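Can you read through this structure? Questions will come right after.
Missing here: one protein chain of the complex. Every other protein chain is in place.
The first chain written gets the first letter, and so on, giving A, B and C; residue counts start at 1 in each chain.
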Amino acid sequence: MRIGVFTCHCGENIGKTVDCPAVSKAAADFPGVVHSEDYKYMCSDPGQNLIKQAIIEKNLDAVVVGSCSPHMHERTFRKACSSAGINPYMVEIANLREHCSWIHDDIPSATAKAIDLLRFAVERVKFNEPLTPIKVPVTKRALVIGGGISGIQASLDIANSGFEVILVEKEPSIGGHMSQLSETFPTLDCSQCILTPRMVEVYQHPKIKLMAYSEVENVEGFIGNFKVTIRKKARYVKDELCTGCGLCFQKCPIKKAALSEFDEGLTTRPAMYVPFPQAVPNIPVIDKSICTYFKNGKCQMCKKVCGRDAIDFDQQDTLIEENVGAIIAATGYKLYSIDKKPEGSIYQGYGEYGYGKYKDVINGLQFERIASASGPTSGEILRPSDKSVPKKIVFIQCVGSRDESKGISYCSKICCMYTAKHAMLYKHKVHGGEAYVFYMDIRAGGKMYEEFVRRAIEEDGVKYVRGRVSRIYKENGKLIVKGEDTIAGVKVEIDADMVVLATAMIAQQEAPKLAQMLGVPYDKHGFMLEVHPKLRPVETSSGGIFLAGACHSPRDIPESVAMASAAAAKALVLFGSDILEREPVVAKVNESTCAGCLYCRKVCAYNAIEIKEIKDRQGNIQKVVAYVNSSLCQGCGTCNATCPSKSVELIGFKDDQIYAQIHAFSED
Amino acid sequence: MEQMRDTFLKRVIDITSQDPSSCYQCGKCSAGCPVRDFLDDPPNRIVRFVQLGLYEKALSSSSIWMCAGCLTCSSRCPKNFDLAKFMDALRQIALQDKIEPADKKVFKFHKAFMKQLKKYGRSYELGLIRDYKLLTGDFLQDIDAAPSAFMKGKISIAPHKVKEKEKIKKIINRAI
Amino acid sequence: MNENLLNEKQKAAHSEVEKQWEPKIIAFVCNWCTYTGADLAGTSRLKQQPNARLIRVPCTGRIDPVFILKAFENGADGVLISGCHPGDCHYNAGNFHARRRWIFFKTLLDFVGIDSSRLFFSWVSASEGKKWVDVINNVIDTVRSKGPFKSYKNLNKKWVISK
Partner (left out) sequence: MKFGYYPGCSLSGTAKEFDLSLKETLSVLNTNLEEISDWSCCGASSAHISSHLLAVALPARNLIIARKQGLNDLVAPCAACYNRLVTTQHELKLDEKIRVKSEEILEEKYKDGLEICNLIQLFQKIGIERIKELKKINLNDLKAACYYGCLLLRPADITHFDDKEDPSSMEEIVKAAGAKTVDWNFKTECCGASHSIPHVEIVEKLGKAILDNAIKNGADIIVTACPMCHANLDMRQKNIIKHNPEQKSIPVLYLTQLLGIAFGIEYKKLGLNRHTIDPVPLLKEKTKKFAEAAA
């Protein structure tokens, strides 16, 4: 085998701690290597040309590139080699940047390690074999999980391109958190006014199948070919009959049965309800846990008043299977709670702010409801405890966010802006009221954002105090807010009527479960991970699965919408071709040695192992062996490690390829 | 200044095993400090002095002596920075470098306390108060509280001594 | 020659070797979680000791116990296996099968004369760059404190010669 080794300096990134010329020189002496050179930027056009030229001139049949992580440029180099006539799978990458130069300081030991890494790759490539990608068809339908603004945007973009979309929302209505908001920064336009038309568009779109009050239960398959199981939860209302007249829930006798989710617990709702008047679909649900009929078999008031006979107490959850080619996760966020023991939360509560025991200490979404014209106070700023107008109001930013002691190190990004908006709305609505904002930094990066914050301070007279609040407690009917202004170095103690906490944006509690189902990595906070933070921000490491909105990280509406459109575009790229090429990393059985024990079948997570009968010339079964259905196999290699007779091998990661690497180790 | 900053910072880190640069100056410590009204500089500013390497400003502030060690700041710090430990370290450095304590009363109290400890292995209130008064020359303070404390048997006339008091003395001498 | 002197010399030479000795670690890591986590550590410029060499496999499920024996045989003083957290496997259940396998395998290691405390397992996700650094440094430090793993290597050499 004639191998060429190419060592990249990556500008200074590798070259600074790894002596690249020395590495290249050492590699030239490896057995089998006939060409070795180093260059400043191997991934650049001239760099790629060096490789191509060497392949042709030196008649190479395998190439090893020492460069950045294979996750970065493996594709680039495979393509370059392929264009010079080498099979792309005859290319190996040694990770000299992420796994060497960037993590070590000492030049001699980093250089020695780089030489090792190249030798491993050279030994491995000797056992590589030319492979051809597997071709699979593409199902040109998309699943969008989550019906907030991100999910709505992604669905509309895909549907408007002519492809079918299934939009799954776990709540009874789509709209998400945006439907709860009063006005939006920095333009102060009414949130519902801009959102509702989009919601209706989704509902009426012939290409969108809306499944509200439903949850994704299972995901199988792979890019272009997912099989999804969706649980449609029983509403106890037949949606095909319901006209949304509302008579049923108006007559529901269990009026104040539960705290309204939509109003963030500031109001109550009946046992039968639609979350809010503009709900889409406008079909009520019965909350089984509190409905009198479900509790003791009596009542049935809703059924009596329904002119269409749409109430169905016997309705059951149904499981629906759908085939899709792409999935967009748009599950959004929820707010961190300061309560002592929020159910299932991974974060600590805020005892110093009262663990949620003071009624007039509320969070940002509650303030949105109070400020909203459709909210419990019709937009009048009244505090929850006694419905009086708060004369002095304190806003506290970074509650939970940037607070490692509570378990959250990140910035929630949107709080600076919405707090400025809240303070501004308060000043507009309560004349003569005093508004204080406690902040650590003001992060107002965005078009017209900084100007907006300055307006709150300069024109509306909101008093900004730089410092965190140590404690809030109640005394003589006032909320005592103990703070400090670190700029003046003075104590700031305010006796407030109401306090609004800008609590952190956190991932939905079920997000990790969904991520596991989708095979998408997620961080310790439950936010899903993109495959590359700069260049592939909406793609995940699972092909065909894309991210939109706050399920990825805290973000505001315009960013969520942009990300949703980007995710839709990625899905549409996929739908642009009928056939998809997949990595040929699949398992293959050696039928002559396979004993047919089928242990491999037991451990295969994809049901990719089938039973094949080997027959003699008369058609009598001689033995059974395992057979890998390569369109189902995802290439994990568990069967390979499990097989007692080593009769099944993972192409691309065969035993001898890995042994070659291990053997190379003994040579240092 | 850079060099000074680094050695000062290093000494603080050596004693406390925590890096003051982790403090992002939110001021929550100062906001909740019970002795805030009696401080020359709010606690967060003392951390800032150290971050900037302002050795004299930090060590000559009365704040390092006025800290009551109640741990309110440490327990509420969003960055888990143990400010009480940090203040202890600054007091130690100030003493090592013989920097005049900005609050002599607290310093003399501790000194008197240590003297009792060295002598008896335990703190002996009468001795403590006597030594403290000798150090401060403030003989009138507490003159009204003292008789009642005696009457109620709160302050005993004779010191309680540890048998191994020589050993305690040795421990103290070796540890300092 | 004075025997004692020789011994002293030998001792000195030996301790010199001991001083210079640095542990060699082979780490088998899965492509999706730990390899990516190690990439993140690199991108974040988190410094680590240079003693580990990573071998990338698609999934910890792919790791055959023989790999580990071979690793020790070929000069590893310690072996680390690291993959996705339970439940997070890119391939649904590969890491789970791997885990089951190791429970059985550890006792086997002791049986064939390899100190099983030189074999390490960890879960490092794609977002845990910092954790990866802690894991790898800890493995290196632990193995360093144990000293070089000689018995199996020598065995291997003998075997090679006789062959």
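Here, contacts are C-beta pairs under 8 Å (C-beta built on N, C-alpha and C of every residue); 3 or more make two chains touch, one makes a residue touch a chain.
Source: prediction; values computed, not measured.
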item	value
Shown chains touched by the chain that is not drawn here	A, B
Among B:9, B:50 or B:168, residue touching the chain not depicted	B:168
Contact partner of the left-out chain, one of B:27, B:43, B:78 or B:121	B:121
Contact set of chain A toward the excluded chain (per top definition)	340, 351-352, 355, 473-475
For chain B, the residues touching the chain missing from this view	15, 17, 34-35, 37-38, 66, 68-72, 74-75, 82, 88-89, 91-92, 95, 103, 105-110, 113-114, 117, 121-125, 128-129, 132, 136, 141-142, 144-145, 148-149, 152-156, 160, 162-164, 168, 170-172, 174-176
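Everything below uses one rule, namely that only the chains that are shown with their structure count from here on.
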item	value
Inter-centroid spacing, chain C versus chain A (mean Cα positions, whole Å)	33
In chain B, residues with contacts to at least two other chains	none
Complex interface listing, chain A residues touching chain B	352, 398, 402-406, 440, 466-471, 482-486, 489, 491-492
Of all residues in chain B, those that touch chain A in their complex	24-33, 36-37, 41-42, 44-45, 72, 76-80
Chain A residues touching chain C - in the complex, by the definition given at the top	69-71, 95, 97-100, 102-106, 109-110, 112-113, 116-117, 120, 515-516, 519, 521-524, 529, 541-542, 585, 603, 605-606, 634-638, 640-642, 650, 653, 655, 658-659, 661-663, 665-666, 668
